[in-house]
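First, the structure itself, so that you have it in front of you.
Shown here: the complex without one of its protein chains, the others still in place.
Moving on to chain A:
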Amino acid sequence: MYTTNASRGLPRHRSRYPAERYTRWALRALTVALVLATLWLVVAFHLRGQWMFALLFLVLGTSLAIVFGKRQLMSHRYIFPALAGMGVFVIFPLLYTFGISFSNYSSSNLLSEERVRAQFLEQTYQAEGQAFDFRLYHDGGQTRLYLEAPGAGLEGARRLVSVPLAEAGDGEPLAVRPAEAAPAGEALGLREVIARRDVLEELTLVTPDGTELRMAGLRRFAPMLSRFEANPDGSLTDRRDGGILTPNHETGFFVTAAGERLTPGWPVAVGLDNYTKIFTDPDIRGPFLQIFVWTFVFAGLTVAFTLAVGFVLASLLQWEQLRGKAVYRTLLILPYAVPAFISILIFKGMFNQHYGEINLILENVFGISPDWFTDPALARTMLVVVNTWLGYPYMLLLCMGLIQSIPRDLYEASAVDGGGPLTNMFRITLPLILKPLTPLLIAAFAFNFNNFVLIALLTGGKPDILGASTPAGTTDLLVSYTYRIAFQDAGQNFGLAAAIATLIFLLVVGLSLLNLRLSKVKV
């Protein structure tokens, strides 16, 4: 049934049934509330200067309002929620990733320029020249600090007395006031001062004009002054040594006159730097190419092995005269039924060099004990073996389904002509299922190309490639390599990770277009 105009079915007039009227009004109210909520997000993101996210929610809110506001778009109301989900959580992240691949976004260039500037302006230093000598005075159960400046003191005040120490709350500054002379009571000796050292070191004193003082030695308190001063041209002056910090908008850092960078910096556009780095920087290009090749080899071998095992088993299980097929089938698809994150970890334990059962068996039978996790070639072998175990049931199920659709009389004709089981398998079964299987094989290739979970849980990419400037392992696939650059490296180079992710996106697009063409999807 096709409703050419979906709104045709919905009466325009006011409904006779109160329940229906209320439902319609409730839905309208819900739509309005959702639009308002997204608009609030737009404004909030905009005020924080995060225009990418503001734009995302602006697009979302506007399309929501349009789709649910216009009667002509009735059909689109049904698909809008799913498309919005895909848009926000698949397509937007994709565009965002593409965007940051042209920036130097990383853990050292994380905050916006304003935040970085604010952080610098919040920095303080102890001005040693204006330090006060201090003493503790004890009087009737109360202890006060008495400060006396040997020189000019702070803004003319040479002597300061604090309120009793006991009045200081946790982490709150303690007020000090100018005084003419030392407070009453007896001055405590150095021994008592040392005994209270922990308390004193935590202490911040505030003068009436807001200057903060901190302990600068066993006998001294010194004022904390803000270290940087903002200049009208956007640069900062370091008050300690008079040096000038100028913001460099090409690298995203404040630099000193000598050209030294100060962290943190802010993200700036760096053009194609990340991409050229992948292809020209020898410390990145070497590991990248090695991982690139291994990714293809891994995905290719996995598809080949799982297909071989699955196809042979499927051919066996299609044999009419074999008994117990149902039992075999259930047992054979067990690896498919067990959650992958559990079976991968089971293999991690079994391949362990100290207590793993596989090495115990190998040791007892052959007297060898291979280093599965430290030797690159063995680690790769292990990955392919485990992935074949995990992946063959899928191929088995596919092949069984496809073999069933082959007409029986082909095999009868073959039997009449004296063909054996091998002839049947390679001359009839395989050629006939290969064509419908191809798009699914490409999908399987693409899946294993990006088989992050296996690598992350089994080897974590280790053993590492020596001499690489980014965390790169001999068993890393491109996806796990990207993940490690972004989330496990100390530098967290999101920009570089995004550039590699963009390259993988392009490969996957190629694969899926090929797939779409081969499978001739009917829409």
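Assume a contact is a pair of C-beta atoms (placed from the backbone, for glycine too) under 8 Å apart; a residue touches a chain by one contact, two chains touch by 3 or more; residues count from 1.
As a convention for this text, contacts and distances are computed from a predicted model.
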Identity of the absent chain, which is to be given by its UniProt protein name, from "Probable tRNA sulfurtransferase", "AzlD domain-containing protein", "ABC transporter ATP-binding protein YhcH" or "Maltose/maltodextrin transport system permease protein MalG": "Maltose/maltodextrin transport system permease protein MalG"
Omitted-chain contact residue, chosen from A:Thr97, A:Thr207 or A:Asn274: A:Thr97
Residue, one of A:Ala340, A:Leu410 or A:Leu432, that touches the chain absent here: A:Ala340
Sole residue of A:Ala118, A:Leu190, A:Leu331 or A:Leu434 that reaches the chain not shown, by the stated touch rule: A:Leu331
Sites on chain A contacted by the missing partner chain, in the whole complex: 1-4, 6-7, 9-11, 41, 44-45, 48, 50, 53, 74-76, 78-79, 81-83, 85-86, 88-94, 96-97, 100, 313, 316, 319, 321-322, 324, 328, 330-343, 345-350, 352, 354-355, 357, 360, 389-391, 394, 397-398, 401, 411-412, 415-416, 421, 440, 443-444, 446-447, 450-454, 456-457, 479-480, 482-483, 486-487, 494, 497-498, 501, 504-505, 508-509, 511-513, 515-516, 521, 523
